[in-house]
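Let me give you the structure first, and then I'll get to my questions.
For this depiction, one protein chain was excluded, whereas all remaining protein chains were kept in their positions.
Chain nomenclature is as follows: A, B and C, assigned in order of appearance, with residue numbering initiated at 1 for each chain independently.
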Amino acid sequence: MIIINFKTYLEATGKRAVELAKQAEKVTKDTGIYIAVAPQFTDIAAVSAAVEIPVYAQHIDPIKPGSNTGHVLAEAVKDAGAVGTLINHSERQMKLADIDAVIKRANEQQLVSCICTSNPAISAATAYLNPDVISIEPPELIGTGVAVSKAQPEAVTNTIRLVRKVNNKAVILCGAGISHGEDVTVALNLGTQGVLVASGIVKAKNPYTVIREFADSAKK
Amino acid sequence: MIIINFKTYLEATGKRAVELAKQAEKVTKDTGIYIAVAPQFTDIAAVSAAVEIPVYAQHIDPIKPGSNTGHVLAEAVKDAGAVGTLINHSERQMKLADIDAVIKRANEQQLVSCICTSNPAISAATAYLNPDVISIEPPELIGTGVAVSKAQPEAVTNTIRLVRKVNNKAVILCGAGISHGEDVTVALNLGTQGVLVASGIVKAKNPYTVIREFADSAKK
Amino acid sequence: MIIINFKTYLEATGKRAVELAKQAEKVTKDTGIYIAVAPQFTDIAAVSAAVEIPVYAQHIDPIKPGSNTGHVLAEAVKDAGAVGTLINHSERQMKLADIDAVIKRANEQQLVSCICTSNPAISAATAYLNPDVISIEPPELIGTGVAVSKAQPEAVTNTIRLVRKVNNKAVILCGAGISHGEDVTVALNLGTQGVLVASGIVKAKNPYTVIREFADSAKK
Partner (left out) sequence: MIIINFKTYLEATGKRAVELAKQAEKVTKDTGIYIAVAPQFTDIAAVSAAVEIPVYAQHIDPIKPGSNTGHVLAEAVKDAGAVGTLINHSERQMKLADIDAVIKRANEQQLVSCICTSNPAISAATAYLNPDVISIEPPELIGTGVAVSKAQPEAVTNTIRLVRKVNNKAVILCGAGISHGEDVTVALNLGTQGVLVASGIVKAKNPYTVIREFADSAKK
């Protein structure tokens, strides 16, 4: 499983978001690997219309339909075509009670809930909230090109060990600094089921090549 | 000038957002009145593609392109077709320095900046930040059906008086509880150039009729 | 164990904070029950100087010494005499990563960390973060006089059951609506080790009587 977070990069905004998603879709078709893309809110509808691979929101708010100007409604991202959402990314952190509320809102709308965490204890804490996916991303490695799977393997293995004590269902990913196919291989060998990536792909000169490299590594 | 805030109402989400925007466009065509619609982020692209009237975002974040997962980028809402944005709505309040930063970001992207305020002193405070539009909305009246123009006329006139001491350019609107054509008439008579409305239109059984009533009142 | 949260009630501000703490101390002396008081930041030093029972802060920030104007430093509350701190009260909720950071900061300063939670899953989530005390307080019952131990006994027992799967050390309390000695008795019978109380004591005409009633119930 590979989730590509488009963040607010211009390289992945508007038409370029659609184009990048198509490259990801092509890799899925060529390899069979599950690849999801998480574009900006404004691009969810166009990306969802353009590709058949899963599209995630980058965030939803702990709100119900109504008077919530400027917020992100689970129903709205679903309606736009999203099938999942990132939650609590280190760049969009949430209060603990709101994380619980948002996971419930995602469940109500049958959106895959992918919670991002920053260390094993926090990952384990979220295991009781029943997210579908837990992705550990040490914030100090995000965007560095130094892969979590290589720099902090114990953060990954401790996450898996602690989460599995109370939660056998959640998919476990790792992220931050994933730049090479080998980083993905190591992540899988540590026991994860995939990776959450961003700049390594979004800023690549040839995204297909990089996504393909990651997917091939995820396949072995 | 009439701005219709779709908030996160289901009645104005997805296809229903497009449908409501079309009703507003029809009123503009029938009356010549400037009517803008502010749908959710996920609906900006579809609404912009469907209508020729101005589309606003409900909020943008004080960020530049880059690593800002889950945030709303000025460039992205512009790219999706928005020509303006609400800022600091009472349901999405911002820090003072962020309001200043967001107005600058809106200017950079040539987005109309419409700042929402809750009393005359706060309205006046924002006048120095050079927004294009200032809309005063006493939060205690929002969604009540009790119109600000009738319940708190002095809030409106004091806003105009204080703002005009230092800012002659900003369009001044009022909002909260606007439900009848007469509320619009009174708002204009107090010296505003229009209204910001939400539930009065979004929840109407026949939105065209209500928008038309408002527009006819704005025309006289 | 009884923790009395003074909140920002005028009845428990300044000299009245000291006076209330003395009543709590008197009950401890008369009954032997562990009673802690959590006054406002500005009253921690005076209360700590006046009584020998434990004094808690109501909150600390996830910061280290330095440039953090207007924040609450673990070292400062410790220096003022506090021996513990509430964390993540429903009226002062924190981001998940900040809760983790604050518990670590409390540990570093040997402050008892008492985290407040709003439902069993959230309580369980915090169990992995190794707080000293976990207090479940359903927010909808706070200040109502309807005791959590009677209205939502399953919230309490589920909290205990889930927490104990991974954490055998944390003291477990419950709070919200505790008004009578019997509420305390029921709380203990459900398996908690005590209660977190506020208005039931702070707003009592004769605080000693109420604290004593709670302590006597906690003793049996």
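The working rule: a residue touches a chain if its C-beta (ideal position, glycine included) is under 8 Å from a C-beta of that chain, and two chains touch if they have at least 3 such contacts.
As the structure is a prediction and not an experimental result, all values here were calculated from the model.
Although it is not drawn here, the omitted chain touches the following shown chains in the complete assembly: B, C. Summary of contacts with the chain left out: across C:N5, C:S113, C:S149 or C:S179, the touching residue is C:N5.
Across B:S48, B:T85, B:Q109 or B:T126, the residue that sits in touch with the chain not pictured is B:T126. In the full complex, chain C touches the hidden chain at residues 5, 7-10, 13-14, 40-46, 58-59, 63, 65-73, 75-77, 79-80, 86, 89-92, 142-143, 198-199. For chain B, the residues touching the absent chain in the complete assembly are 88, 90, 93-100, 117-119, 121-122, 124-130, 162, 165-166.
Simple rule for what comes next: only the chains that are shown with their structure count from here on.
Innermost chain of the displayed assembly, by C-alpha centre distance to the whole-protein C-alpha centre, is A. Chain A and chain C have Cα centroids separated by 37 Å.
In chain C, there is no position where the chain touches two or more neighbouring chains simultaneously.
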